[in-house]
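All protein chains but one are shown in place.
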Amino acid sequence: MNPIDKLTNLFSRLPGIGPRQAKRLVYFLLKSDNGFLLEFSENLRKLKENVLQCRSCYRFFSSHGAQNFICPLCSDENADSRMMLVLEKDVDLDNFRKSSVYDGKYFVLGGTLPFLEKNPEKRIRSEAFLKEVERRVQEEGLQEIIFALSANPEGENTADYLQKLAGDFANANGLKFSMLGRGLSTGTEIEYSDAETLANAFHNRT
Amino acid sequence: MNPIDKLTNLFSRLPGIGPRQAKRLVYFLLKSDNGFLLEFSENLRKLKENVLQCRSCYRFFSSHGAQNFICPLCSDENADSRMMLVLEKDVDLDNFRKSSVYDGKYFVLGGTLPFLEKNPEKRIRSEAFLKEVERRVQEEGLQEIIFALSANPEGENTADYLQKLAGDFANANGLKFSMLGRGLSTGTEIEYSDAETLANAFHNRT
Amino acid sequence: MNPIDKLTNLFSRLPGIGPRQAKRLVYFLLKSDNGFLLEFSENLRKLKENVLQCRSCYRFFSSHGAQNFICPLCSDENADSRMMLVLEKDVDLDNFRKSSVYDGKYFVLGGTLPFLEKNPEKRIRSEAFLKEVERRVQEEGLQEIIFALSANPEGENTADYLQKLAGDFANANGLKFSMLGRGLSTGTEIEYSDAETLANAFHNRT
Partner (left out) sequence: MNPIDKLTNLFSRLPGIGPRQAKRLVYFLLKSDNGFLLEFSENLRKLKENVLQCRSCYRFFSSHGAQNFICPLCSDENADSRMMLVLEKDVDLDNFRKSSVYDGKYFVLGGTLPFLEKNPEKRIRSEAFLKEVERRVQEEGLQEIIFALSANPEGENTADYLQKLAGDFANANGLKFSMLGRGLSTGTEIEYSDAETLANAFHNRT
């Protein structure tokens, strides 16, 4: 295959990049200097060498200076290990960290659960979740699991499933579950709010 | 002026209708039957006769069967008069009622306060607000004022201003202020949430 | 019915106005002064008295000063009566006039023909079109009919139909048909153009 079309195809396989944009990217690269292309190529090639997946929270992190498979957030002794914030994916975690509101620990599920999913354990890291919950309660004094999932039925279903999964253990160990509060998000106008949001905002008024 | 252009101009003065749509509306009406035009014209002409503004909550309501200037919501004896929900405008009130979550009383401010507004009393019904608060505390057992304003700086500024305005009276009478809860609104995804919303959602977790 | 809901319903029947905007318009009118409401009501009531439909080109025009049912464009002796521009609707005509490129006569079809339309004579003024073509050839020296219809299959179908309808008469009287030229419209970028547009632009290059 033509090398222009070949690289266009590879770019098209990335999420959110259509064939038209993919082609534009290839022509852009053809006009870029060689240094940029080499740097790009090298960083792609070594990506998985340079990045590890944390064996505790399952986020990706730089392998540089890492002595084991535990990320700096998980090994940070200043972080509050009594709380564990459960998120769908790495970008959610990055976005949450930007808010600077939370200084506890994390866990990345790797997905959410659609309704009527027959094999939930294939969609999310439910086994790893349960194991980590038990380990953190025993070793790190974990007291609260906070589900920070999207405010839609799939997010709620996921939280429900995990609460049931860890329910007995939680009851036996005084472990608390919580979910991010519902209400008006920044910029919300009353005129355009759905009934569920208004109801939540009313019940959670402060 | 040409009657087509004349009516186009009148439509253009309505909010959200540009000159192009206005003209399209006029041509549509020219092809409509006379009955529709007459009915439309009559309903416009009699609009203010047929609608009153409530002297208690300031919303608009049908004059049909009204015996004084008090709307059915304000005179409804089943509504919980211990609560008063304060809104910017009538459509906000209509939307809130659809959520069926609230069965208390209302008050429509008629606007919000921009920052550094020199004459706040001209922008919103602050005098009427204060008078109604006092009257409802004394006559109806009002205990809580809930600000249901848009989740933006102008909404917050408006709530601040009114709380200060009624502050002394509230303190002396055990009157409580509250605001709609902040957090994730329906459909919000963690990845795209702003830091303020995540912080609110975290603090208001349930 | 509640007069607010009643007028909301009437506004909702206008093209491009949804129930939410309709309600906003009614609340806007409730806060407008009485003069505006009366003027609006009057202009609606008298719309059809004040506007006539031209018996030659079928556009709508002000009845003020009109001595018969012929509009000023049709009776304008300075306009070039050798050309007749055929349009779908009044707003098309208004937009075309703004371009100031054409000083001939007009005809408004009142619609376009979808493919496989069984009763084309009900969709557009085909009978009136034919009658006007014959009259204008005989009385006004008409030589060219220009179809100024949208550049889509329905527009082309309409032009085809009318050319066939008037074909024999046109052949017998040396009457010419033409269509607006196809090519790049203002702002078109080559990268995003469809193949048909590029083909037309290539064949019609200047």
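Order of writing sets the chain letters: A, B and C. Residues in each chain are counted from 1.
The rule is simple: contacts are C-beta pairs under 8 Å (C-beta built on N, C-alpha and C of every residue); 3 or more make two chains touch, one makes a residue touch a chain.
Bear in mind that the values here come from a model prediction, so they are computed numbers and not experimental data.
If you put the hidden chain back, the residue from C:N78, C:S99 or C:N171 that touches it is C:S99. Check C:L37, C:L130, C:A170 or C:L198 against the missing chain and you find that the one touching it is C:L198. Annotation for chain A: contacts to the undisplayed chain at residues 2-4, 6-7, 10, 13-17, 20-21, 23-30, 34, 36-48, 50-51, 53, 60-64, 89-91, 94. Within the entire complex, the positions of chain C that touch the omitted partner chain are 87-89, 91-92, 95-96, 98-102, 146, 148-152, 178-206.
In this text, only the chains that are shown with their structure count from here on.
Our note on geometry: chain A versus chain C, Cα centroid distance of 55 Å, whole angstroms. Averaged Cα coordinates give chain A a centre that lies 39 Å from the centre of chain B. Within chain C, not a single residue touches two or more of the remaining chains.
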